[in-house]
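Structure first, then comments.
Heads up, one of the protein chains got dropped from this complex, but the rest are sitting where they should.
For chain A:
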Amino acid sequence: MSATLATPSPGGSGRLTLRLLMLGAVLLLAVLPALNRLPADSALHVSDFIVSVSGKWITYAILALAIDLAWGYAGILSLGHGAFFALGGYAIGMHLMRLIGPRGVYGHPTLPDFMVFLGYKELPWYWLGFDHFPFAILMAMAVPGLLAAVVGYLAFRSRITGVYFSIITQAMTYALMLAFFRNDMGFGGNNGFTDFKELLGMPLNTPTARSALFYASLALLVLSYAICSRITQSKLGRVLVAIRDAESRVRFLGYDVTQHKLFVFVLSAVLAGLAGALYVPQVGIINPGEFSPGNSIEAVIWVAVGGRGTLVGALLGAFSVNALKTWLTTVAPDLWLFALGGLFVAVTLFLPRGLIGLVSKVTK
């Protein structure tokens, strides 16, 4: 994107206020599972719904951070980040399916139900190893990372930028969606994976598992934010901003732009994959619909609404747009897509720097 954005981070006292606010938000989130354990008639009781929906939003916020790092700083607008998120989700989903073991409907000792149903005699080779949790987590990072490395290398080396790159990533997620819909891919086809039983010895759908997954997501969010802000505040962050605003000028300064873009794009895909791996056990299902291009576009809208190139804006956007979505899809489900589209147009026209831009305008 060639539009000039403001200097990424506010200075001095602004930054301190921001940090305090964020610390407050993290602490507020951190007590939610504890409040959930209070008796239901207590004034401070928080419902199961709030805890599980917040846990889900936290994983969305990590996806938004990943998109902001690539788009807001390096100008790489990916309209296929939902694919990395979904691949991470499928990796943990495969682990969860293996853990069901003989408890499936068909009672087969190793094969998941859908494989028995489709006439598989043994596990496909690419399902091996997924009975181990660390392997599944490794794959939740490695598969999105490798895909991003290949797509990114080919595109960045050929100097494909801007909207052309966005179209390629959009095609990537669409192609994966079609592939995962196929039964003979060995990923459950249309139905994907569901009916998970347990993770790391914890039965899912219990308060313990809910709060454990919630805290794991929160920890990953804090870690991702720390990694992203370490990058954006370093000289690497300034190189990325320079690439975003004047890519060829950076080349004439002697920087290998392909390397820098690849670094940030792969890291972003890995974070998205991990977010997906925490999302799936919390929602209890993963199917090819997660690859739908609309999902990726929606995630980009969170970042645009919050304010790109700020990191905090991505978090703010992910939480606020999803809160709006949860509310509106309950009150008037048919209106949601119009509201989302309208929101994107309105933000582009009236709030080019997003909610963060609005906040800093008001405080001045």
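What we mean here is this: a residue touches a chain if its C-beta (ideal position, glycine included) is under 8 Å from a C-beta of that chain, and two chains touch if they have at least 3 such contacts; residues count from 1.
Definition applied: contacts and distances are computed from a predicted model.
Comparing "Urea ABC transporter ATP-binding protein UrtD", "Cytochrome B561", "CU044_5270 family protein" or "Spore germination protein" against the UniProt entry of the hidden chain yields the protein name "Urea ABC transporter ATP-binding protein UrtD". Of the options A:92, A:241 or A:355, the residue whose C-beta touches the omitted chain is A:241. Of the candidate positions A:135, A:255 or A:336, contact with the hidden chain is made by A:255. Within the entire complex, the positions of chain A that touch the omitted partner chain are 4-8, 230-231, 234-236, 238-239, 241-242, 244-246, 248-257, 259-260, 263-264.
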